[in-house]
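Partial view: only certain chains, each at its native spot in the assembly.
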Amino acid sequence: MTTATDLSLITPTVEEGRALAIKLARSTVKATQPDAEVRVRLRPVYAEDPVALVAIAHVVAVEFATIAAANHYWR
Amino acid sequence: MTTATDLSLITPTVEEGRALAIKLARSTVKATQPDAEVRVRLRPVYAEDPVALVAIAHVVAVEFATIAAANHYWR
């Protein structure tokens, strides 16, 4: 499903944890819509629609919660 | 409800955990709409609708949170 090799939830920093959360969310969209051309066509729709932008931020927040727990919150 | 035998939340890798999260989300859709023909007809609707794509990514993120906890985050 994802082409990442050696995918790990452990990241050295909070920033990299945020980046991983976005990457995980995108990988699900990729798995549901594998056609890159369609995804490229849909991208401006997301990026200009306030509701979609907030919905994406919501998914990233959920993925980040998992990653943060995995990293003991980088305490 | 699912036809999987010996379904387990434990996976050797993060990638397989992601794949399981997608599988679990799909199994609920299957249980709610058991008619495969209808599901096939609806598939392009999901795959071309930005809101639906993000909503699916949200469900997968929630299922993944459970699977990740089950696997002690593959630490």
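When the chains are written out, they are named A and B in that same order, and each has its own residue count from 1.
One rule holds for everything that comes next: a residue touches a chain if its C-beta (ideal position, glycine included) is under 8 Å from a C-beta of that chain, and two chains touch if they have at least 3 such contacts.
The structure displayed is predicted, hence computed values, not measured ones.
Displayed in place are 2 chains, all sharing one sequence; the entire complex defined by the structure file totals 6 copies.
Rule of thumb we're sticking to: only the chains that are shown with their structure count from here on.
Mean C-alpha positions place chain A and chain B at a centre distance of 16 Å.
Within the complex formed with chain A, the chain B residues making contact are 13-15, 18-19, 22, 46-48, 50-51, 53-58, 60-62, 64-65, 68-69, 73-75.
Listed in rising order, the residues of chain A touching chain B in the complex are 1-2, 4, 7-10, 24-25, 27-29, 31-33, 35, 38, 42, 45-46, 49, 51-52, 55-56, 58-59, 62-63, 65-66, 69-70.
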